[in-house]
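A single protein chain has been omitted; all remaining protein chains appear in their positions.
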Amino acid sequence: MDFLNNYIFYIGAFGLIFIGLYILLTRKNLIKLIIGLSIVDTGVNLLIICMGYLKNGTAPIFSRKGLNPETMVDPTPQALVLTSIVIGVAVLAMALSLAIRLYQHYGTLDMRKIKEQKW
Amino acid sequence: MRKIFSLIILIILALGVYICISEIPFGKPGTAVGNYYIEKGIEETGAVNIVTSIVLNYRGFDTLGEVTILFLASLGLGAILATVQNKTRGVITPPSLILTTACRFLFPFILMFGAYIFLHGHLTPGGGFQGGAIIASGFLLRYLGCPQKRIRQSSFVAIESLGGIAFIIIGLLGFTAGGFFLFNFLPKGVANTLLSAGIIPLIYIAIGLKVGAEMAGIIDTLIEES
Amino acid sequence: MEKFRNFIYLFILLMLVWLALTSSLEPQKLAAGVIISLGVSLFTSAGYLGLGLPSPGIRKIAYSILYLIVLLIEIIKANFDVAYRVLHPKMPIKPGIVVIKTKLKQDIAKVILANSITLTPGTFTLDIQGDNLLIHWIYVKGEGWEERAQIICGKFERILRIIFE
Partner (left out) sequence: MVNPILLIIAPLSAAFIIPLMGYGLKRIVKFIPPLVMGFNLVVSLSLAPKVIKNPIIVFLGGFPPPFGINLYVGPLGILFSCVISLVGFIVSIYALNYIKQGAEQKYHALYLLLLTGATGIVLTGDIFNLFVFYEILCISSYALVGYTGEKAGIESASKYLIQGSLGSSLILIAIALLYGKFGTLNMADMASRIDSVHTMELFFPLVLFITGMGVESAIFPLNAWLPDAHSSAPSTISAILSGIAIKIGIYALCRVIFTIFGATDILQFLMLLGLVTLLVGEFSAFSQDNIKRMLAYSSTGQIGLIVFAMGVGTQYGISGGLFQFTTHALSKSLLFLTTGYMIYRAGSMKISALEGMGKKMPLTSVAFTIGAFSLIGLPPFIGFPSKFMIVYSVLARQSGLYIVFLALVLAGTVIEGAYFFKVIQAIYFKGERKDDRAKEAPLSALIPVIILVLLIIGIGIYPKVLTSILDSSAAELLDRIGYIKEALK
């Protein structure tokens, strides 16, 4: 129980990362690959957030007086995660645009069938 | 075969993760850097939202890169989807009255809510990126509800560029005033009021408009394609 | 003139929402609210009153509040009704799609009516075509569209007609 208590968030984060990696390794449909990438991305974001977690912590915002700085969670990972989410969005948009063009050219998204170039 | 192979790889990876992570206790007390931000953040930047003070002051350069990445995505998307030959669009079934009316009614409120979020970035959770995303969602609703009404792409592009340039100019002004790029050269003001935290609200206004225009532009390009 | 009326109407609405959001009367925030509302309503106010929004009046505001209360009561009542049907061992449902006519004229009023019907569990507005509302109903009762309309949205429609007259 203690193990779960200490590591449950890490298990979740790496679980997502591994699910994404598994999709990336075994699937061949481009859209599924993109979904896999997104899942990996989500897992990584969760992992970064976990790095700054504090038990019973509060948000690092001094919106009113009397908040205890001791109980605030580490704000750095939150700032990092903002950046990494935006990067994820950018990559996703690029990937989808490429998928649209690829489908227009080949009529399929199955990477096994798209083999004009050597892989 | 492929599946078994990938499973083996993943198991090896998981072992590595376990060895590495077993030494990082979960929910440990904050790091030195994080504690410094919490203690000195308000004093040094004037923003009560410490995350914002990190995003725009301590690590403002990252945010400039982040803004660039979004700009890059919209540029790349436009470049890849620009030279399409068959512009014939399929027949659009007109959306139902409920959707059309509701979207016309709600559109101004969504825009204002986005503006509220990015103006209060240094006081409450939120900021330029979130506010921009909300504004873009307003445009998405508009495209769903009134598909025949299009906004010209060129205005999006102009706002994008101007937002980026405004960010850099604010940074350079800090350079001339304080000797550091992105230096917070404006007076910090009284904490917890709207006009505080120096350059943070200014940058967030630029980012909010820019992100809103960018996302809306991306949505517009993708809708044009499909 | 019409443009100006649109503009003022939207501006006041936006200012009200802004006050609700910031829930403060600090001059700085108020000024920011005025600027944003001005900007937004300048760009988006074209044809806003064309949606059929009512002109303000104390009586209408009172009825709007009454409408919210009635809606809440109806939602709670319908919740219990659907819960009873779900939990009952025989599941006494008789689903079907019914068409009812509404006397409301304005688009926005029709949309509010349709959304209220969707919000109450058990009924669900599929579409509006002209004056006809297409509704999916978990237990179809009554005969003829007039009786059914009375059961589904009689109270709503009456209040809405007063507000939007």
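A, B and C label the chains in the order they appear, each numbered from 1.
By definition in this document, a residue touches a chain if its C-beta (ideal position, glycine included) is under 8 Å from a C-beta of that chain, and two chains touch if they have at least 3 such contacts.
All values derive from a computational prediction rather than experimental measurement.
Participant: Which of the displayed chains are touched by the chain that has been omitted?
Facilitator: Looking at the entire complex, the absent chain's contacts are A, B.
Participant: Touching the absent chain in the whole complex: find that residue among B:6, B:31, B:137 or B:193.
Facilitator: Of the listed residues, the one touching the omitted chain is B:31.
Participant: In the full complex, which of B:7, B:21, B:202 or B:222 touches the chain missing from this view?
Facilitator: Per the contact definition at the top, the residue touching the missing chain is B:21.
Participant: Spell out, residue by residue, where the missing chain touches subunit B.
Facilitator: 16-17, 19-21, 23-24, 30-34, 36-37, 44, 57-62, 64-66, 68-69, 71-73, 75-76, 78-84, 154, 157-158, 160-162, 164-165, 168, 171-172, 174-175, 178-184
Participant: What does the interface between subunit A and the hidden chain look like in terms of residue numbers?
Facilitator: Residues of subunit A in touch with the missing chain: 17, 21, 24, 30, 33-34, 37, 40-41, 44, 47-48, 50-51, 74, 76-77, 80, 83-84, 87, 90-91, 94-95, 98-99, 101-102, 105-106, 111, 114, 116-119.
Here is the rule we use: only the chains that are shown with their structure count from here on.
Participant: For subunit A versus subunit B, what separation do you get between their C-alpha means, in angstrom?
Facilitator: 16
Participant: What whole-Å value do you get for the distance between subunit A and subunit C if each is reduced to the mean of its CA atoms?
Facilitator: Taking the mean C-alpha position of each chain, the two centres sit 39 Å apart.
Participant: Averaging over Cα atoms per chain, report the distance between subunit B and subunit C in Å.
Facilitator: 33
Participant: Could you say which residues in subunit C touch two or more other chains, in rising order?
Facilitator: none
Participant: Enumerate the residues of subunit A that touch no fewer than two other chains.
Facilitator: Within subunit A, no residue touches at least two other chains.
Participant: So in the complex, the part of subunit A that touches subunit B is made up of which residues?
Facilitator: 6-10, 14, 18, 21-22, 25-26, 50-55, 57, 59-63, 69, 72-76, 78-79, 82-83, 86-87, 89-91, 93-94, 96-98, 100-101, 104
Participant: In the complex formed with subunit B, which residues of subunit C make contact?
Facilitator: By the definition above, subunit C touches subunit B via 10, 13-14, 17-18, 21-22, 26, 28-29, 32, 36-37, 40-41, 44-45, 47-48, 51, 107-108, 110-111, 114-115, 125, 127-129.
Participant: Touching residues of subunit B toward subunit C in the complex: what are they?
Facilitator: It is residues 96-98, 101-102, 104-105, 107-109, 111-113, 115-116, 119, 193-195 of subunit B that touch subunit C.
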